[in-house]
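Note that this complex is displayed minus one protein chain, with the remaining chains in position.
Entry: chain A
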C-alpha cells in the first residue's frame, strides 16, 4: 500500500455535482431533439393469455398518432436482455411485443404520436381480447409444472449429506425474500434517433453501453457498427437499468418511423414492466458441534425469475458461490431451482443474489446461536473465513479477507456485548439489536471474461484525457477514476477529462458497471494506463535532460531533474518539447485483464424498536463495518453504504411487489410501495477496515453492492431476538410480527396449562 497519498483517500466532490444542485444537468427525460416523437407502451393487464384479437384502428385514427406497433408488425426475434457479451449462451424467450402475454406488465403494443398526451390517449383506445391461460404466481406450484420449472444449478464441495445425516446437532430454516423494485428516482427512459446512413443512436441511462448495442443490434438485425449507444446521466439504477429493456424497443420504433423517439415509463410501468429483485424461497440445513463449529451445510434455493428467464441461472450461481466464501465450510451443497412465474421479471438488483443468500444464511446463523445459547457474533467469529483462505469450490482466492476484523471492531464500536441480551423492557416498545455478515465479489474474474481497454493522453496544457467506457451511476465513478489517474501523475483532478461511455468513441469494455467491478477492475486499468503514460513521459524527459529516468521527478503538474528544482517545467511545456524533438504523443492504450477477484465483506449491526401493539418497527441505529481494502473516496464510500442501508431496510421491513393468485400486483406505485423516507431512516455510522488488497488500485475493493447485503438479516435478527419470535419471511411486516406474537402467547398459554 502506498503512503502519503495526495488524491486517493480524499473527499473530492463528484465531477458533476455543481450542475446537479443547479438543476442544470440533463437526464434522458430532459432531452429534446428536433422532430422528436413520443412513444407509449401498452402493457398486458392479465397475467397469462394469448391475444385473440387486437384492434388498433381507433388509436391509429386519433389525430397526432403516427403509428402503432404490435407483434403483427414487429420482429419475431427472441432475445435475452441479460446477454452482456456476444459469446454468452442464454435462453432467449423475450420479444419486443408479444401475442402470448405472461405477466401483468408484458409489452403488447406501442403507440407513437406527436406528443405524449396523444400517445397516452391513443394507447387507451387499443382494444385487446385475450384467451386466458392458467396463471401460476407461487414458485412452489411452478416447480411442479414442467413448463415453469426451467433450470437447476448445483455446487458442491466435500460430502455434506453424510455429515448432516450423522450429526447430533442439525438446524433447519426456511427464509423467503420478496420481489423488490429498485426504486431509482428516475423512471426508465430512452431516446433513439435514426441517422441518414441507416444507423441508430440510442441515448440511455444504462450500465453497459456495449450490451445495449448488442441487444439492439440483435433484435433489429443490424451490424454492431450501425448502432451507437451513448450513456446519459443516470438518475439511479441499482441494477434496474442494467438489462436493456426499453432500448431495443425505442431503437426499433425510431427506425420504423424514421424520426427521433422518446420512450419514458411512469412509475407503475417501471415497477411492473422492467426488472425486479429475484424472489427466493431458501431452505438451509446446518450441522454444528456443541461449540458451534459448522460441520456441514445444505442449501436449497427456489429462484423465482418471473415471466422471462433473463439472468435466472446467473443470479442463482452468483448467490450460490457466496455461500462458500463467508464461513469456513468444507462440506457444503448448494442447489438452486429456477422457475418461471406469471409475475414481473427478475433481473440484476444491487447485490445480485447476495442479499437473498445472506438473508437465508444469516437469519439461520442467529437461530443456531439461539438454540446453542451462544452470542451470535461469537458463533460467527468461530466460523468466519480468514485472510488468504482459498475458495473450497475452486473459485478465486479470497485475498486479504478481513471479515473477522470487521466483526471484532464492529462489536466494540457498537458496544455489542452491552447491548446484546440486555434485559427486555416488558412494555409496549421493545428494543433489540442484531447483526449479520455478508460477502460479495470484485468483478467477473473466475466466472466470466473480465477486461477493459482505456486510453490516457497527457495534454499540452498539463491536463489528461482518460478515454474509457465508464458509466457513472451516481456513485462517483468518474471522480474515482480521476483520483486514480491524478494520484499516479500528480495532476489536479479538475485538469482531467474523463467522459462517460459512448460506443462510437469509447474503447471496448467487456462488462460495464456490473458485478462490483468498476473500482477494482476499471480502476485497476486506470492505474495501469496512468503508470504507462508516466513511464513514457519520464522516458522522454530523461532524454531531453540527458539524465537517468529515475532522476526525473513529477510533482503537482511540474517536472524537474532531481535536485534541480529551480529548472522545472510544467507537464505541458515538457510535452511540447517532446512533440518537437521526438514526434511522439504522451498517450497509451491498454487492455487490462482483471488478475483476481478477492472477496469483500460487510458486517452490519442494527438496533430496532418494535411497537408490540401495532407491529411497527423502527430502525434506530445502524453501524456498517466494511472490509474495503482502501477507500479511494471515503465520502463516496460512506454515501454508498448509507444509501444501501436504506434499500436494505426496505427489503427487511416494507418493500414488496406482491402478486395474488391471478397475478394482480400490489405495490405497483409509491403510495402502495413503501420506500423508507427520512424520518424513518437512522443515521448510519460507517467504519472502514482498510487493510488493502494487493490487486486493487491502491488496495481498493468494491462497496456498491456488498453494502446492501447484510442489513436485512441484521434487522430481522434484531426483531426476532428482541421479541423471541422467529419470523423468516421478508419483508417483516407488522402483520407478520403481530401474528408471531400471538402464536407465541398462545404457545406460552398452552405450556402454562400443561405445567
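Note that a residue touches a chain if its C-beta (ideal position, glycine included) is under 8 Å from a C-beta of that chain, and two chains touch if they have at least 3 such contacts; residues count from 1.
Simple rule for what comes next: contacts and distances are computed from a predicted model.
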item: Hidden chain of the complex, named as in its UniProt record, picked from "C-type cytochrome", "Carbon-monoxide dehydrogenase small subunit", "Ferredoxin" or "NADH-quinone oxidoreductase subunit NuoF"; value: "Carbon-monoxide dehydrogenase small subunit"
item: Touch with the omitted chain, as defined above, among A:117, A:388 or A:508; value: A:117
item: Contact with the hidden chain (one of A:178, A:474 or A:572); value: A:474
item: Contact with the hidden chain (one of A:34, A:197, A:426 or A:679); value: A:679
item: Contact residue for the chain not shown (choose from A:106, A:186 or A:313); value: A:186
item: Contact footprint on chain A, counting only the chain that is left out; value: 11, 13-14, 16-18, 20-27, 29-30, 117, 182-187, 233-238, 266-267, 473-476, 635-636, 638-639, 641-647, 669-671, 675, 677-679, 681, 683-684
